[in-house]
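Heads up, one of the protein chains got dropped from this complex, but the rest are sitting where they should.
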Amino acid sequence: MMRFTLERRADPSRLALLLAPLAAVAFTLLACMLLVAWAGAPVGRTYALLFEGAFGSRFALSETLTRATPLMLTGLACAVAFRARLYNIGAEGQLYLGALAAVAVGGMHGGSSFELPMPLLFAGMIAAAALAGAVLLLVPALLKTRLGVDEVVTTLLGNFVVLLFVSMMLDGPMKDPMGMGWPQSVALDGALELGKLLARTRAHTGLLWAVGLAVGLWLVQRYTVFGFQMRSVGANAQAARFLGLPVQRVTLCVAMLSGALAGLAGAIEVAGRTSYVTLDMSPGYGYAGVVVAMLAGLHPLGVLAASLFVAGMQVGADSMSRAVAVPNYIADVIVAVALLAMLVATLFAQYRLRRNP
Amino acid sequence: MEWIDLLSSAPFWIAVLRLATPLILGTLGVLLCERAGVLNLGIEGIMVAGAFAGWLAVYLGAPLWLGVLAAAAAGAVFGLLHAGLTVSLGLSQHVSGLGVTLLATSLSYFAYRVTFPSVNTPPTIQPFAEMKFLAGVPLVGPVLAGQTPMTLLALAAVPLVAWVLNRTPLGLAVRMVGENPAAAEGQGLPVARLRTGAVVAGSALMGVAGSFLTLAAFNAFFFNMVNGRGWICVALVVFASWRPGKALLGALIFACFDALQLRLQQGGASLPGLPELPYQAYLMLPYILSILALVAVARRAAYPQALMKPYRKGER
Partner (left out) sequence: MTQPPIALRLSGITKRFGSLLANDAISLALAQGEVLALLGENGAGKSTLVSILFGHYVADAGRIEVFGQPLPPGRPDAALAAGIGMVHQHFTLADNMTVLDNVMVGTEPLWRPASRRRQARARLAELGRRFGLAADPDARVGTLSVGEKQRVEILKALYRGARVLILDEPTAVLTPQESQALFATLREFVAQGLAVIFISHKLDEVMAVSQRVAVLRQGRLVAERATAGTSAAELAELMVGRKVVMPRADAAEPAAQASPVVRLAQVCVNAPRGGVPLLCGIDLTVHTHEIVAVAGVAGNGQQALVSLLTGLRQPSEGAIRLGPESAPAPSTPAGWTAAGVGRVPEDRHHEGVIGDNPVWENAIVEDLGDRRFARWGLLRARAGREHARELARRFDVRAASLDVRTRSLSGGNMQKLVLGRALAREPRLIVADQPTWGLDVGAVAYVREQLLAARARGAGILLVSEDLEEIFALADRIAVLCAGRLVAVRPVAQWTPAGVGLAMTGSAATETP
């Protein structure tokens, strides 16, 4: 029987690390052709429709951008956290809580009763959403740093708790008086909504916020002391501690940053797309953020590309499934396969396969 | 209605055992993987895949137990994938597991939609029947009579897994690869094969856990069936200190609270001593409890020492 060992490459080439995601995506599309064939649809046409539906027209592009905006933010949230070895799977809950906080500030006590000028109220809304997400992730992060409790399960379970809490709020204190029984929250004050990016589409200026934050995060990671601390703690926490870096403080700061980003995703969704908080406003953006982050190699700029890919697949699949008999779940399959393929591709960029005689 | 009445009523305990069954099987599955040193976060997706595979097999005409086998096979396949990524390639167990969950879930939903493109109400099957013939058993008769054979399977699995782990050479080998893989290799054991085998076996159990939902608890497959039960199993394993007996206990305790919460939702009139709370608060209880359980045992957790550390042969 052939036996292989994996040998670490001394200094992996930049090119290999850049090509890895492309190789992964290529493999994914090839593999998923089998699924299309199983569904009985013509493969070429299906893929063409998929891409057309994602990027092929002004409308398609606008839909993709709209869908990508929250993904960019949850992707950034996960990338920041994972880079520091903090596995934040709770972005979904942080998103919802952030949305709730945004509406609480910007909808329930609307401008008229708060007597605050709009820009200030807007800032307050954003701050509230960020704070809500930050505090929510702080709890599992503290449990991890103080008691060593694995944050994967706590953040995951937390999502369920938060969703139930949101449901509770929507049934009670934050219920929309004009909702006619539909479970949704009080509306956000109209003046606080985000402007449109492309006329007559759903694409909104939240995208600019997301891109700006991605670039900002990249700059922070590369050029600031805090960015250095984040990278170092994630790479080797033991050495970081010995070398004098404040490991616990960095971990908690990363947790707050990550939670804030996810909370912001919720606020921006409300302000840009929905105007209400509803129970189904997020079709798993928080979980998709994990995938986006991994596809991006945990790089902030990569998150932008990866979220466009994931959003494009989902939008394209929706559109394609209306024309061909392929269920739109194929988008999720594509993303899942891409994630695993990405892991393998990155591995081979860093390790070499050696045969054992 | 008083507490005593509730706790001594057969319907309550019938519900408890039913709710506990998938948890018992799922927790045993995670336990097997983790004892061998591999964290398997694919459980949530594997349970979905098991639920779907089992149901589909029965829908296509297979007898119920063959459906259970199909579910086990589905679980085993995804387990093999996870093992290949984490054991053979040494990839991050967290990320691989989450990827497997995503893949298994989306593939199941996709397959369901491809096979049933335009149905609105999920097609049903004839599930396992309750074992009325056990009503005569003293003391536990009424409770057992309300169960399906799969619950008996789950209960039997506990001592079986315990025996294999603690009293057989194979179990000893599996435990050793989870504690010190270099030691296992030094004793001539094939570390990668043992870990892969444990993950495949554990994942098969997870698949069976999922099939309970479609073949016994309900009679159809619908989306969001599993609803976080897989994650609860991961928490329960820590609570159980990686021991099958305590896993059973943990699952039962959890199921008690779950059954209680169902009662409170349905009952309308709340139990004495409890404030009037919206139903969501009661639904939250299971998840909050799991988190608290994790916190409670965190300090004293006796982790298998090689958990989550990939083993590369020759690297020492």
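Worth a mention:
We call the chains A and B, going by the order they appear; numbering starts again at 1 in every chain.
Going forward, a contact is a pair of C-beta atoms (placed from the backbone, for glycine too) under 8 Å apart; a residue touches a chain by one contact, two chains touch by 3 or more.
The model shown is predicted, which means the values in this text are computed figures rather than measured ones.
Among A:102, A:240, A:257 or A:339, only A:240 touches the chain left out of the display. Of the options B:91, B:158, B:184 or B:264, the residue whose C-beta touches the omitted chain is B:184. Touch with the chain omitted from the figure is made, among B:39, B:176, B:237 or B:291, by B:176.
Interface with the hidden chain, as seen from chain B, comprises residues 167-170, 172-173, 175-176, 179-180, 182-189, 302, 304-305, 313-314, 316. With the whole complex as reference, residues 3, 10-11, 223-228, 231-232, 235-236, 238-246, 356-357 of chain A touch the missing chain.
Here is the rule we go by: only the chains that are shown with their structure count from here on.
Per-chain CA centroids place chain A at a distance of 28 Å from chain B. Taken in their complex, chain B has these residues touching chain A: 41, 81, 85, 89-92, 94-96, 98-100, 102-103, 105-107, 109-110, 113-114, 117, 228, 231-232, 234-235, 238, 278, 280-281, 283-284, 287-288, 290-291, 294-295, 298-299, 301, 312-314. Taken in their complex, chain A has these residues touching chain B: 5-6, 35, 38-39, 87, 89, 143, 147-150, 152-154, 156-158, 160-161, 164-165, 167-168, 171-172, 287, 290-291, 294, 325-327, 329-330, 332-333, 335-337, 339-340, 343-344, 347.
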